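Here you go, one structure.
A protein chain is absent from this complex, but the other protein chains hold their places.
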Amino acid sequence: MTASTVSIHHDHGHGGHGHVHLQYQPGLPLTRGKLIMWLFLSTEIMFFAALLGSYVVLRFGAAIWPKPHHVHLSEPIGAFNTFVLICSSVTIVLALEAARANKTGLAKAWMVLTLLLGALFLGVKGYEYQAKFSHGIYPMTPRSLIHERPDLYYGSAVRARLGEPAIIDKLKELDDTPAQNLSAAEVEARDTLKKVREAVAAPDQQAFDMAWVADKVMPLPGEGAHGGGHGAGHGLNDAFPWLRLPIVIPGGNMWASTYFLLTGFHAIHVLVGLIVFVVLLTFRLDRKRAGMIENAGLYWHFVDLVWIFLFPLLYLF
Amino acid sequence: MSRLAGIFWALLFLAVPILGVATFAVAPGYGIWLPKDVSVHGASIDSLFYFILVLTGVVFVVTEGLLFWFLWKYDVARGERRATYIQGSHTLEVVWTIIPAATLLFIAIYQMNAWADVKMRRPRMSPTVEVIARQFEWRLRYPGRDGQLGTSDDLHLVNDLHLPTDEEVLVQLKSMDVLHSFFLPHVRIKQDAVPGMKIPVWFKATEAGEFDIVCAELCGWGHYKMKGRVTYEPRAAFDAWLERKYAEQEATQPQPEPTADIATND
Partner (left out) sequence: MSTIVAPSHAPAAAHQPHAAGFLSTYVFSKDHKVIGLQFLFSTLLWFLIGGLLALAVRWQIAWPWSDVPVVGKLFPLEGGQMPPEFYTMLFTMHATVMIFLVIIPILAGAFGNFLIPLMIGADDMAFPTLNMLSYWFMWPAFICFGASFFVEGGAAAGGWTAYPTLSTNPAAAVSGGWGQTLWLLGLTFVGVSSMLGSVNYMTTIILMRAPGMTMFRLPMTIWAMFITAILQAFALPVLTAAGFMQLADRVLGTGFFSPEGSIINNTMNGVGGGQPLLWQHLFWFYSHPAVYIMILPAMGMVSDILTCFARKPLFGYRPMVYSIAGIAGLGFIVWGHHMFMSGMNPALGITFMVATMMIALPSAVKTFNWLGTVWGGRVQFTTAMLFALSFVSMFIIGGLSGIFMAATPVDIFIHDTYFIVAHFHYVLFAGTAMGVFGAIYFWFPKMFGRTMNESWGKVHFFLTFLFMNGTFFPMHILGAVGFPRRYADAYHYETFHHLQPLNAFMTWCAIGMVATQAIFAVNFFWSLFFGPKAGRNPWNANGLEWTAPSPPGHGNFDYQPVVYRGPYEYSVPGVEKDHLMQTDPPNAAAAAAALAAH
């Protein structure tokens, strides 16, 4: 790297080459760094526009789409994360201001805070991902427990899961546990599980029975008034986390695909931002670095802006 | 530079329009030309083809001709003349924008009707046949005696499509696996078959005969051999054929085609 720097850089030291320092007539009153950053961000806009456009097309082309609660998305958590990200956009501006005023200590402090807020965002995002995974919501077929409808395939998937040796052992253990060692809810859940096992083992099962099974495994919260707005956390998979029975979320697989696609690429961008911040923190953040901070800030605002689009699209509508 | 060289190169560029037009002129003589058309709407497609061929042919000959002429005339070897110093011409720019614009707009509007006839004005009728493309064959399903698709008396066939002449037919096109394209060269029909979609295709054949069904969308290694045959025949012959096939199917019950139903979920 260093060798090549030598070869390109205007080696004013070596006189006698007739080398001139060229003058230019810039077409815009911008530094190269800032211009290329704007141009780079426009390519990023197109990238996310394509992803968001695909999301819209897939969602509105889908016969059915789950409600945020069906897939364990919580608006308050999302809103909190939005707030965190907006705060970090403010703190990076403050860091820039401080650097411009040559207050290096203060600039560093704001920068650290930005870094922490960004990390907090990722942490919350990780927690949300974890919540999805623990409910069997993955973007990918081999691991995802999601079935689109409670049909016979679903029944046989539940039966298959219940027939796995490890689960058989666990079930036996559960059956043998005396009732007084279990909470009331667990006893109730154990009874439900018995019925579910009977239902999927029955030779002449009906789609209707499977809908009942699905509801017991992981009930989908109803719409406001009737369902009581709750239900998540009361299924068999919640009562016995080791069960991990297949679940039914209509439209769930496509939802998971798009959700992880959009938030995943956003998270990667956040991560890149954090790396940039760490690199910046190794410098003295004085007036000379204001340009770098400004570019990092532009990028960070962009990342923030993308989230401002993602949050309502994914959590609210 | 020698004048001879200039003449040689100018003539080379003159050869382009001459040989180009000649190729199109002799091709039909060798049977390398639009295949016979046996449909009603095909005539409008073909005439549009000819119309554009003549129009672009004229543009082609004129522009290539001008290029030749300029090369011929303004060869540097023709003597010590200075090149004309001219930056452009506003009038000319306007002229050669407006004229092509008008021409192209004319083509655009002129052809809309033909397009709508083939792809937009769907006749109100139930499908004559359902064509389900699959690697690498055409599965056909005729409604049975009840005239309804998707019932247990459907007639199932592979690659051997028969359709009546002189009446509108409606093909319901589906795909079981990947993209295919239902191409009937002799009735100027082409439509991609898309998994997950049900696409209607309609036309009216005017002549009896047996022709190729070609798959025109890459669908895997066997794309080239996804060949079917289509037979157009008068109504009476068609009905008789249906009856015969139906009897054959009855004789070999039970019908072993359950997959087709799942594929198309209806």
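By letter and in written order, the chains are A and B; residue numbering begins at 1 in each of them.
One rule holds in what follows: a contact is a pair of C-beta atoms (placed from the backbone, for glycine too) under 8 Å apart; a residue touches a chain by one contact, two chains touch by 3 or more.
Computed from a predicted model, the values in this text were never measured in an experiment.
From the options A:L39, A:A179 or A:L316, the residue with contact to the unseen chain in the full assembly is A:L39. Among B:V38, B:L163, B:M176 or B:A205, only B:M176 touches the chain that is left out of the view.
Contact between chain A and the absent chain runs through residues 3-8, 10-11, 14, 17-20, 22-28, 30, 32, 35-36, 39-40, 42-44, 46-51, 54, 57-58, 61-63, 139-142, 144, 148, 251, 253-254, 256-258, 261, 265. One chain of the complex is left out; on chain B, the residues touching it are 1, 5-6, 9, 12-13, 16, 19-20, 23-24, 27, 31-35, 44-45, 48-49, 52-53, 55-56, 59-60, 63-64, 66-67, 70-71, 74-76, 81-89, 92-93, 96-97, 100-101, 104-105, 107-108, 111-112, 114-116, 118-120, 134-135, 175-179, 181, 183, 185-186, 188-192, 194-197, 199, 211-212, 214-225, 227, 259, 262-263, 265.
Keep this in mind: only the chains that are shown with their structure count from here on.
Between chain A and chain B the centroid-to-centroid distance comes to 47 Å (mean Cα coordinates, whole Å).
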